[in-house]
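Have a look at the structure that comes next, please.
Let's look at chain A:
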Amino acid sequence: MLLQQLIQGLAIGSVYGLLALGYVLMWQAWAVLDFARGDAAMMGAFFLLIFNVFLKIHILLAFPLAIAASALTGFIIERLAYRPLVGAREINRLIATIGAGILIRNLYRVMFGADPFPFPTIFGEHPIYIKHLMIVPQNLWITGIGFALAILLRLFLLKTWRGKAMRAAAQDRETAALMGIRVKNSMTLTFVVATVLGGIAGMLIAPLYFVMADMGVLIGLKGFAAAVLGGIESVTGAMVGGIILGIAENLAGGFISSGYQTAIAFALMILVLIFRPSGIMGRRL
Partner candidate 1 sequence: MGTPLLKTQSLSISFGGVHAVDKVDMEVEKGQVFAIIGPNGAGKTTFFNLVSGYYFPTGGTVTFKGEDITRLKAYERTRRGIGRTFQNIMLFRELSVLDNAMVGLHSRLKSNLIGAFLRTRATREEEERGREEVRELLHFVGLDGHEDNLAKNLPYGMQKRLEIARALATRPELLLLDEPAAGLPTQELSSLVEIIQKIRDRGITVILIEHKMDVVMSISDRIMVLNFGEKIAEGTPEEVRHNQAVIEAYLGKEE
Partner candidate 2 sequence: MLHRKRLMGVVAFLILGLCLSSVTYGAPPIKIGIVAPLSGGAAMVGDTQVKGIALAIKQINAQGGIHGRQVVYYAEDDEQIPAKSVNAVNKLVYQQKVDAVIGTVNSSCTLANMEITKRAGVPQITPISSNPKITRLGNPWIFRLQASDDQQAEAIVNYAVNVLKLKKMAIMYQSDDYGTGGKDVIVRRLKELGLEPVAVEAFNPDAKDMSAQILKIKNAGADGLFMWTMYAQGALIARQSRQLGLKVPLMGGGGLTNPKLVELAGEAAYGLLNTQTFFPDPEGASPEAKAFIEAYKKEYGILPDSNAAMSYDSMMILAEAMKKAGPALNKKEVRDNIAATKNYRGVTGVITIDKYGDANRDILIIRVKEGGGYEVVWPKH
């Protein structure tokens, strides 16, 4: 029973981790707590739904199309709601993301209605049995892709020139600009990458949790808590924070009380913050 809980915790944990990556990037480049991250997941899921289900495009083509669409939407939203506020105070930028979130969620509700849309499972419905443990293939893919993306992102940020430019711009806009980094482009790139990451998270969970306008809110919140739990500066921290939150939630639900499941996960997060004010991974990337 415990092992099964851990597996389920790992699966939902890596979804939180994926979303947390978006928060880490947004914090890195924009130093803002972005409340609309959960909605990036919703948009990604809807794009895949449109291409794959409505327009009947094969999944292998629909997936990249949806990613491209997410990137484009990210680009547009950055221009409208985020770019004008670059110099503004942190609290104003935070409220702008809240406003953007409300706007996006309700726009999709008006366009697609409030009903959930089913999504054909991409990776097969029947669980794989190992002794008496059940593993849903979809969860395997979520965890796998989640970690793959985290590693890719880490390499990108550490090794590639573009990645270093993004981090430099995040840490000190003025000096980075002096070093010839086009700071504005680098921030746009970061926003687009964060939106695509969120979109991929949405696409991965679509088959499990259906696609609807409000799907991003709760998991967005959890992704945010995971990012902070892991130490908002660190990419690996985001994944670690996500896994811990996912497992804690599952164990709490299973062994303590399902009613207080989310509350216990948040209580854990507060405890961690009190003893390590800058998250588990602290400053390291």
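How were these picked? Simply put, all candidates are chains of the complex that A comes from, given by their letters.
Heads up, the rule we're going with is that contacts are C-beta pairs under 8 Å (C-beta built on N, C-alpha and C of every residue); 3 or more make two chains touch, one makes a residue touch a chain; residues count from 1.
None of these values were measured; they are calculated from a predicted model.
Picking from 1 or 2, the partner of chain A by touch in this complex is candidate 2.
Interface residues of chain A facing candidate 2 in the complex, by the touch rule stated above, are 1, 4-5, 8, 11-12, 50, 54, 106, 109, 111-116, 118, 125, 127, 134, 136, 205, 208-210, 212-215, 217-219, 249-254, 257-259, 261-262.
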